[in-house]
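All protein chains but one are shown at their positions in the complex.
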Amino acid sequence: MSDIALVDRIICAAAQAWKDDGEVLATGIGLVPRLAASVCMKSVNTDLLMTDSEAWLVREPVPVGPRGDYQLQRETWMGFSRIFDNVWGGKRHAMVGPVQVDRFGQANISMVGGDYDRPKAMMLGVRGFPGNSINHANSFFIPNHSRKVFVDGEVDMVASVGYNPARLARGWTLEETTDIRFIYTNLCVLDFGGPDHQMRLVSLHPGVTVEQVQEATGFDIHVPANVGATPDPTPEQLALLAQLDPHNLRATVLGA
Amino acid sequence: MSDIALVDRIICAAAQAWKDDGEVLATGIGLVPRLAASVCMKSVNTDLLMTDSEAWLVREPVPVGPRGDYQLQRETWMGFSRIFDNVWGGKRHAMVGPVQVDRFGQANISMVGGDYDRPKAMMLGVRGFPGNSINHANSFFIPNHSRKVFVDGEVDMVASVGYNPARLARGWTLEETTDIRFIYTNLCVLDFGGPDHQMRLVSLHPGVTVEQVQEATGFDIHVPANVGATPDPTPEQLALLAQLDPHNLRATVLGA
Amino acid sequence: MANKLMNPQQVVASIQDGMTVGIGGWGPRRKPMALVRELLRSPVKDLTVVAYGGADVGMLCAAGKVKKLIFAFVTLDFIPLEPYFRKARQEGAIEVMEIDEGQMVLGLKAAGMRVPFIPTRIGLGTDVLTRNPQLRLIDSPYDNKQWVAMPALPLDVALVHVNRADARGVCQISGPDHYLDDLFVRAAKQTYVSCDELVEDAAFASENDARLVFWERSETTGVVHLSGGAHPSSCAPLYGFDTKHFKEYVASAKEDGGWDAYFAKYVQCGEQDYQRQVGGMEAIKRLPLPVF
Partner (left out) sequence: MANKLMNPQQVVASIQDGMTVGIGGWGPRRKPMALVRELLRSPVKDLTVVAYGGADVGMLCAAGKVKKLIFAFVTLDFIPLEPYFRKARQEGAIEVMEIDEGQMVLGLKAAGMRVPFIPTRIGLGTDVLTRNPQLRLIDSPYDNKQWVAMPALPLDVALVHVNRADARGVCQISGPDHYLDDLFVRAAKQTYVSCDELVEDAAFASENDARLVFWERSETTGVVHLSGGAHPSSCAPLYGFDTKHFKEYVASAKEDGGWDAYFAKYVQCGEQDYQRQVGGMEAIKRLPLPVF
């Protein structure tokens, strides 16, 4: 086993998600995605755009948690109405945390249960998932890789479009509607690079086996011949993380 | 003859155009319409909205011409993009100066001549006339009442929608597409209150006869039994005009 | 010059059973909560509510005011799940039209522009279409693709809370984001605004002040002066949201008769008692702005 904290490994792996994106808005919803985007903007792709998670684009990522005398480095007003201009233009790559994901990459944060009119568990609603998923690139962070998340069949409410040919509207191709990049879980890294957009194992975190991943996933994943290990963060990345998360809020997100 | 300047009479008559409009944006394009709107806002309908003719809604009409140390009384940012929000919502009544008007009230500022591809005289283009005319109330100011302006047949380029049943799109009524209130000319005041929206004589300026108006108009107008005289401005209105046009720019607009 | 000052009772008196009411703000941020509380006290029912929802939606659901909810989310942000909205959904107590956040933008824009719909790709491939069969797919005359025709969402009434307003209905939002409030206002036949500060007409004369006015006063029907009127939601930069109060509110949902107890304690009593119970304006002004 490695002495690198798993959450640090995931964040630094996920920081590569925007590596080749050029100048797009990186939106990380939740602590791990946000820190991943922040590390990326500080070290991997310095052309990224980020917000203060409220109403401004900033020149440098804002540290998470209480800010003390930190001064926002604003560069552009970016209230919600402006965010939609950006989304609809497509120059964004969001990393979000769905509650369910299926083999097509269809994701759900709305509700769980078989009866839409009386959900077993109502959650948030579809939020911006339908619009995000069909307008720009998306990646997922899943802190609890399990069959409850990676469900057999379809998710209970398809909030974001996936690679599902049965749901394709006339005149559209899956490549036009869907651009899911990576899934970072507490076990591994996945993408949709298998045959016919099958979910594919990209790398395993230290101590995790292919069998464990398949066992925790409600559908067959594509396993290439050689699956590597999720790389260790560099000392520079870990130093950045310490700056960007000065209160070590990330220590408990995986349920330590 | 009256000793009231004709232009003052027209402005003060036209100031009544917005009388019953409540809280709408009054836009007067050109000196006479703008002064008419300004007089109205100061005395007739104090709920009117007006801009500084640039980018701000103002609490009081801005005097025309050089402003000296006059301070704008801003109340709302109102750049062009905001103006369209207002137009499309319908809460506006503009007074504009078309180059041609026909019996349907269809108006033109785009081009003159029989060949659209090679106009005899190219003017401005349709500007906002198509959108204004179908979204909100409009009135016209015509400084040179003549058959060149009030044309026989249709205007050469129909820039604003009129009461022309032949051009009605499916599902629409003329009352939905068209709301032309008044026409103020150097001879008289007109509206479209005749049978089937025929152009109707409302009042004559002093010294002008019905025959003169009909002669200067390229189509039949409706003349009610009793046509009154365009009223004299009140002393209060004249005093307001002097404040709103401190350089007496209006003295030459009728070609004195 | 029109004087649009009203009291909350007059606002609620103009809302009738069955109306469609849009509520400005976003989640737990700058919600017209005092106006919502007045609505809770009234006999009005069968409302269709359109909102980027927070406790406004939760409370209206709990009080049985909502026939139909048009929403993309309902959340308190720091407490993700809104308990009374959740309960209403899980009990099948409300009809819903669940759409994307951006689709709601388009629907409100279409209503403000007075067009029947705006085409969009949003919703394609998702259950937003299967759960809302009234959302129609259309062909474009200019390409060979199908598009979602997002219908206009016209409102009978919009309720919003702003930082400052004058009696003529000029409204200023001085926090960093006006959210989609301007779209709610333009989509509505009548707009009622509560404001933390009532100011003189001259208050907006500077460029910076006038730029923070996002709609013409002709869009404002009535103005209610209600300091702290957004509480327990936030009204930046004046005050943050009240996490302690929200926690009590959320906890109430776990008790039998919890809503009735919350209602009796915080709603029934009227706005003056409400503010006294949450510590008065001094306590509200001390609520720290949230850090996101």
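For clarity, chains are labelled A, B and C in written order, and residue numbers in each chain start from 1.
The working rule: a contact is a pair of C-beta atoms (placed from the backbone, for glycine too) under 8 Å apart; a residue touches a chain by one contact, two chains touch by 3 or more.
What you are looking at is a predicted structure, and each value in this text was computed from that prediction instead of being measured.
Trainee: Who does the absent chain touch among those shown?
Mentor: Computed over the complete complex, the missing chain touches A, B, C.
Trainee: Just to verify: which one of C:Pro83, C:Gly125, C:Pro151 or C:Gly258 makes contact with the chain not shown?
Mentor: Residue touching the absent chain, from the options given: C:Pro151.
Trainee: Among C:Thr120, C:Ser194, C:Thr220 or C:Gln275, exactly one should touch the missing chain; which is it?
Mentor: In the complete complex, the chain left out is touched by residue C:Thr120.
Trainee: Which residue numbers on subunit B touch the omitted chain?
Mentor: Within subunit B, the residues touching the omitted chain are 52-56, 65-67, 77, 79-81, 84, 87-88, 106, 110-111, 116-131, 133-135, 157-162, 164, 167-172, 177-178.
Trainee: Pick out the residues on subunit C that sit against the missing chain.
Mentor: The missing chain touches subunit C at positions 113-121, 136, 138, 140-143, 145, 147, 149, 151-152, 176, 207-208, 211.
Trainee: In the full complex, which residues of subunit A touch the absent chain?
Mentor: 23-25, 46-47, 49, 56-57, 59, 71-78, 85-86, 88-91, 135
What we mean here is this: only the chains that are shown with their structure count from here on.
Trainee: What chains do subunit B and subunit C have as common neighbours?
Mentor: none
Trainee: List the centre-to-centre spacing of subunit B and subunit C in whole Å, with centres computed as mean CA coordinates.
Mentor: Going by mean C-alpha positions, subunit B sits 40 Å from subunit C.
Trainee: Quick check: how many Å separate the C-alpha centres of subunit A and subunit C?
Mentor: 30
Trainee: Could you say which residues in subunit B touch two or more other chains, in rising order?
Mentor: In subunit B, no residue touches two or more other chains.
Trainee: If you look at subunit C, which of its residues touch at least two other chains?
Mentor: Correct list: 182.
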